[in-house]
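Inspection log for the structure reproduced underneath, given as structure tokens.
All protein chains but one are shown in place.
Chain IDs A and B follow the sequence of writing; residue 1 opens each chain.
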Amino acid sequence: MPLPTGPFILGETMTQLIQLITFGIVQGLTYALLASSFWIIYSTTRTFHLAHSLTYAIAGYAVYVVSVQLAMPLWIGLLASLLCSALAGCAIEFLLYDKLRKRGSTVLGIFLSSLGVAAAGTALLQLIFGPMVKQVPGFPNATLSMGEVTVTTLQLTGSAAALVTIAALYVLLTFTSIGNAVTAVRTNPRLSMAVGIRVESVSLLVFAIGSAMAGLAAYFETISFVAYPTMGLQPVMFGVIAVFLGGIGSVKGAALGGFVLGFLLVFSGLFLSQNLGVILVFAVLLVIVVFRPDGLVRSPIGR
Amino acid sequence: MAGSYIADLASQVAFLVALSVSLNILLGFAGQMSMATAAFYGLGAYTCAVLTSQGASLTGESLFAPQLPFLGGFLGAVVVTFFAGLAVAAPAARRVKGDYLILLTLAFHFLFITVTSTWVDLTGGPNGIMLPPLSLLGFEIKTTDQAFWLAFAWAVIATIICWKIGGSPFGRLLRGIREDEIALHALGKPTVWPKSLTFGITAAIAGATGAVSAAYMQFVAPTTYSLDLAILVAACVALGGAGNILGSVLAAIAIGSLRPILENTGLLSSDTAVPWQTVIYGAILVLGMVFRPAGLLPEGFSFRRRGNYYKSVPGDNVIAMAGHSYIEPSGARRVKTPKPVSEVVVEVRDLTKSFGGLQATRDVSFKLRKGEIVALIGPNGAGKSTIFNQMTGAIRPDRGDVLLRGQSVLGADPVKVAKLGMARYFQHVRILEGMTAIDNVALGVPGQTGEALSRVFLTPSAVAKREREVQAEARKHLKDVGADGYADQIARDLAFGQQKLIAFARLLATGADVLLLDEPTSGVDPRSAQQIIELVRELAASGKTICIVEHSLHVVSELADRIVFMDAGAVVGEGTVEEITGRADLVELYFGT
């Protein structure tokens, strides 16, 4: 198909550029948050945890139940989101993955059971809450504009929360003893077991942290738009892509991958129609996996 | 297409069976985790649709359409998907593995879906393309009952193809790839082409299935080829039993029947049948993985095995009783007599390798002669294994050369080196854990007709004849090392010493005349160690050239005709056992201070 040309590209380039950068930052931070949330789980426990998408949806419904059905304030809804997602993630790790690993399950076995949880859980959500989307109104949202460039307060809040969370994760991993334990397990589980680190506890911890981070993203999506049973699929999928895009060696790599993905999706709009931008993402992913499997950020630790 | 619902359901199940058996070859046998099943299935369907459609999309756009008959579309689908499979395999067969392979195939899947939804001029976009009524060689297929026989026939053909592949020496090669590719390389078996071919075949069978289903449905649209389908097929393989074709067939039938049963037993109304079905299916997947990770019918499972066990190898128990006839009774310490100087088989010249700033080996030179046992010894980190790695082509030296019978093997990969007759025995055995002892050894046998897939189908009798020879040979080698008593046991279930013996038998099976042995007795109980020592001695006596890396001075002194002493990447001494043990500096170096 012919590429769209003409007036769409030759508009006021500066305005478009600044607007695109704004959107890119907003999108990029969201994906960076999701990527980091998947990364901490994946890199530490080597679990291809696609049931993360279920965790995400559970967080979305948690804020709906608390802030709409129980009519509590939105900040309690936020706490509920974080708590429920962390619990959901830990439950999956404790009841399933841990057992599978101890039984010597293959990578494929864990991957498939993860998909099984995601499928069954999403269907259960639909059976419980019905297929209709659930709206959680009430966040005081406004559009701020600087000239023709705009951003909403909701986008600003979500981006700031994502940034702070990623930074907090970085600090936790780099400067605390808990972070050292996590890094030890990530780089060498056997050795860390030998030096007395309880690998099971660390696994639970990273599932709690990663799931709560996904819960945060889900909270903002729900209060911005709606919650529905399959809401986690696309964000988590893109989060996974971002992790491998950026590199699985460090949180910086994962976060950068998310950021790049967001920018890629938004900036492809400079040259391409939106639907072609999505194709570009998968094409870039293919290229990265094939030619630079370490991702954009190579790291001495990791693979 | 009119006709009965039951026939329609049966056809859908037949398609699922065909997809599952083909994925089992790739996933169960070759161990390649592909999530691209639905993409290949869809690619075949779309190829057939584009080639056979009447050239107008449902939104009224005109499309590219050569309007071929169904058979043309079918063949087109097979060819296109076969090459698409090879294309995906290009990175997958070389370096992309594990989680990365999942991601690679996922990316391929999404790429396929987004392109079919977007490239409206070819694919009709989300609205899809209609196909003409199905007719095969002029015979019009009007009802689902007739179409079922087509679907059924195709499922049977696909199953037979996959079953043949799985049971052939090629299938054994694939299982070896799944277990340990590096071990196969050291046995002189290339893996890139078999893996690529398997990707191609799996894709082609999925594509052909897609073509049949598209012609049957008379319709293609992107939503049909969802990731859910890829997951469903993978679930059929895993639940049925990876590496067991019959298991995939049964699982596909069972899982494919789930929704119709739920709908028609009236337990659930249709608007909740689907979510409940998903819940049940997800639960089966999770519980299956937890409680029966090897699947319903694990690999190697056979309903007939018990009855036929001894029939397959006549006189089996006699052999088992015969024991160690080849080897002298252990414990009889042999007095070493100086050997006449024989021809040089291997010459290592100035091998130098550094990793970053670390000098691993420096100007290492030595010679191996026919019938001689040379021991490479030295403290930990002296660079002994690195020398082996350079000799077999696993690592390319910075400088220096390796000559085998006067010819340089520098630049050759491990497969080539092994084929030239220099084979390696790994310190960590690298036994193919999920395979039987006899399969492990059979994989070592060179020149197997049945490892070329085309021969499996074109000259089956030649393949069968050669396979009988291979089996006999493998059994002989097992008997030679005294391991024939557990020929049909899975290697994982054996003791470490037994695994080492099997690895030895496998090494013998390669027929290589230069054997590089990396700590053959470490971690083995004394009885097995003695057995291995006898074995090595016998091999040298039979004219093999042997180089052994060993820590145990006992073993070295029992075996070695000559010792090459290495320290910090360089040769610091060379001579007989007595000469080396006579040098105080080396003894001190070896035992430390």
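List of remarks:
The criterion applied here is as follows: a residue touches a chain if its C-beta (ideal position, glycine included) is under 8 Å from a C-beta of that chain, and two chains touch if they have at least 3 such contacts.
We take it that contacts and distances are computed from a predicted model.
The complex includes a chain that is not drawn, and of the options "4'-phosphopantetheinyl transferase EntD", "Alpha-D-ribose 1-methylphosphonate 5-phosphate C-P lyase", "Leucine-binding protein domain-containing protein" or "YeeE/YedE family protein" the UniProt name matching it is "Leucine-binding protein domain-containing protein". Here one chain is not drawn; of B:S34, B:T52, B:T144 or B:T361, the residue touching it is B:T144.
From the options B:Q218, B:T459, B:Q530 or B:T576, the residue with contact to the chain not on display is B:Q218.
Of the listed residues B:G28, B:G247, B:P260 or B:P520, the one in contact with the hidden chain in the full complex is B:P260. If you put the hidden chain back, the residue from B:P69, B:P126, B:P190 or B:G573 that touches it is B:P126.
On the side of subunit B, touch with the chain left out of the figure occurs at residues 1-6, 8-9, 12, 57-61, 114, 117-118, 120, 125-128, 130, 133, 142, 144, 217-221, 223-224, 226, 260, 263-264, 269-271, 273-275.
Touch with the hidden chain on the side of subunit A covers residues 4-8, 11-13, 15-16, 19-20, 23, 26-27, 126, 130-133, 135, 137, 141, 143, 145, 148, 150, 152, 154-155, 225-226, 228, 230, 234, 265-270, 273-275, 277-278.
Simple rule for what comes next: only the chains that are shown with their structure count from here on.
If you average the CA atoms of subunit A and of subunit B, the two centres end up 35 Å from each other. Of all the residues in subunit B, the ones that touch subunit A in their complex are 27, 33, 91, 95-96, 98-100, 102-104, 107-108, 110-111, 114-115, 117-121, 228, 231, 234-235, 238, 242, 272, 274-276, 278-286, 289-290, 293. Of all residues in subunit A, those touching subunit B in their complex are 1, 42, 46, 48, 96, 99-100, 103-113, 115-124, 126-127, 240-241, 244, 275-276, 278-279, 282-283, 285-286, 289-290, 293.
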